[in-house]
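As you look at this complex, bear in mind that one protein chain is not there, while each of the others sits in place.
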Amino acid sequence: MADPRFFKKAGPFDLKTIAAKISAEIRNDDGSLKIDDVAPLDAAGPSQISFFDNPKYKDALTQTKAGAVILAPSAVEFAPEGAALLVVDMAYPSYAAVALMFYPHVSAAPGISPAAHVDPSAKLADDVTIGTGAVISAGVEIGAGSSVGPNTVIGEGVMIGRNCAIAANVTLSHTLIGDRVIIHPGARIGQDGFGFAMGAHGHQKIPQLGRVVIQDDVDIGANTTIDRGSGPDTVIGAGSKIDNQVQLAHNVVIGRNCVIVSQVGISGSAKLGDFVVAGGQVGIAGHLEIGDGAMLAARTGVPSDLPGGQQYGGTPARPMSQWRRELAAVAILAKRRKKKSG
Amino acid sequence: MADPRFFKKAGPFDLKTIAAKISAEIRNDDGSLKIDDVAPLDAAGPSQISFFDNPKYKDALTQTKAGAVILAPSAVEFAPEGAALLVVDMAYPSYAAVALMFYPHVSAAPGISPAAHVDPSAKLADDVTIGTGAVISAGVEIGAGSSVGPNTVIGEGVMIGRNCAIAANVTLSHTLIGDRVIIHPGARIGQDGFGFAMGAHGHQKIPQLGRVVIQDDVDIGANTTIDRGSGPDTVIGAGSKIDNQVQLAHNVVIGRNCVIVSQVGISGSAKLGDFVVAGGQVGIAGHLEIGDGAMLAARTGVPSDLPGGQQYGGTPARPMSQWRRELAAVAILAKRRKKKSG
Partner (left out) sequence: MADPRFFKKAGPFDLKTIAAKISAEIRNDDGSLKIDDVAPLDAAGPSQISFFDNPKYKDALTQTKAGAVILAPSAVEFAPEGAALLVVDMAYPSYAAVALMFYPHVSAAPGISPAAHVDPSAKLADDVTIGTGAVISAGVEIGAGSSVGPNTVIGEGVMIGRNCAIAANVTLSHTLIGDRVIIHPGARIGQDGFGFAMGAHGHQKIPQLGRVVIQDDVDIGANTTIDRGSGPDTVIGAGSKIDNQVQLAHNVVIGRNCVIVSQVGISGSAKLGDFVVAGGQVGIAGHLEIGDGAMLAARTGVPSDLPGGQQYGGTPARPMSQWRRELAAVAILAKRRKKKSG
């Protein structure tokens, strides 16, 4: 399935081997079926394995020609008769593990490109990879197994932990990064925040003295921007995943295992708890707190504190059920007016 | 008009030559008028040619000092007495053709900068241009007449067709590009999408195995991000124009000749038909379909499928007329309440 220009493929594997990898129960097969690739339900053939996770694709499941399908027990009844089944609790992460069997992550051979610019005072572990044209400034430290992409610029004193992947054309400064952090191309991390004392004759820049602290297992999307703290630090908690084109202003604190979808903007000094989910294009005002496990629907605008453990929508943000009721009330009101005037 | 620091100018041309180029009917002149530049209505002088296309600028037309104006038959009555007129069906594209007469596109002399980094296995057509500091990785292929800007990074195996212009500081990976594609600075194309199996103890990354396929005659704006497919490909149909800071998630399929204005975000696996127009800051949820010719007003939020051939506005998206009625109903309701309490 995956384009050989971009991937080296492993396999084939028999179904027994795959099932063992993900602790799945095999149905409709003795485990000897040879599988040579993963593929989506609507494209898979008899020697390929697919997965079912999103109810929107129930028809695709019923009609699939895949040789085997990874699915939850509740989905078995919708599977086609011919297909071998790998029954698991969670189909999506199981699929991920199987995809990695066929397309194992292959790192480039570690090494420092002769066309990289590494300051002599930088401390690089032995098996670090530095791409062509990358700039590693004075005092930078990079841990074992980490890589820095071509033309990326790492400013003075930045620390990067182990097994991090910093992509191409990234800019980092005033930043401390933990282990296993992934930063996609074009991200800008650690530049001065938007701090001005506004005045009637112009606006005076406030010195920005803080850092960005990125804990372990964080992902940062392409062209996302994260400003350094103004005095306190800007902090991204362990395990949080940040999508593309997200803007995090100075002093923002993101808890652990949050999910921040693309084009979200979070203003200065806002604090998010753990496991907060913010849908695409959400906007969050400054100097407020959002509790653990709060879920913000796409495009929600948050002007003030929100308790955790609930869903919110609309601008200004309201509990999801209230927002839905209000939308319905307005629709009915407008319909009545139309009838009267019609 | 155009700053000589940035442009080489051609001309002057007489009005007859210009009219022939755009198949215009000349009025108020015998075609011998010498024109030496293009200029906006409010800045043009007697030896310059302007155009009228947007009704907002009717006053500027009436008061223009331009020697000649390109306009539609319906606008002739608003033109000033003295001006020569070039009457055409479509004033805007005709102006474009005339502007190109005065400011023809001049490519840099093709050639590979000695400070570019080109892998020996890359296949470059003879007249390709590669800028200073650009990185062309193993297995890349670039067709005749295409150019790659300074400090741009092209990842392994990427294919670029003929007469493409890839600007500076761009990152491409896992991408196949057709002919005559323009990519503006800072675009990020082909990085891993935001695919995680979310769990109570953290979020597991799903391997991303697909590509980005960009068909002929597509434009991609500055700092726009387009993620590779997760298994299927992300596809941008021929002739579609994408503005700056647009986010296209994995598996998004954009039809032909769509127009996607800046800061639009389209979530994973959404499918747009042909000739869809999305205004600025529109948000489109994942796994849905938008029909051919649908027009989304700026800032529309689309949570579910939309039939084509209609205009939509609001969040959640409603037919334009319904959204307008609802806004009006709310305004009246609030006014009544104010009166009562006032």
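Lettered A and B in written order, each chain numbered from 1.
The criterion applied here is as follows: a residue touches a chain if its C-beta (ideal position, glycine included) is under 8 Å from a C-beta of that chain, and two chains touch if they have at least 3 such contacts.
Treat the numbers as computed from the prediction; the structure is a model and nothing was measured.
J.: Among B:Leu248, B:Val261 or B:Ala317, exactly one should touch the missing chain; which is it?
T.: Of the listed residues, the one touching the omitted chain is B:Val261.
J.: Among B:Pro185, B:Gly202 or B:Pro319, which residue is in touch with the absent chain?
T.: B:Pro185
J.: Touching the missing chain, which residues of chain B?
T.: 1-3, 5-7, 38-40, 43, 54, 56, 90, 92-93, 95-96, 99-100, 103, 105, 115, 131-133, 149-151, 167-169, 182, 184-186, 217, 219, 221-223, 239, 241, 243-245, 257, 259, 261-263, 280-281, 298-299, 327, 330-331, 333-334, 337-338
J.: Mind pulling the chain A residues that touch the left-out chain?
T.: These residues touch the chain not displayed: 117, 133, 135, 139, 151, 153, 155-157, 159, 169-171, 173-174, 186, 188, 191-192, 194, 196-199, 202-207, 209-211, 223, 225, 227, 231-232, 245, 247, 249, 263, 265, 267, 281, 283, 285, 287, 301, 303, 315-316, 322, 325-326, 328-330, 332-333.
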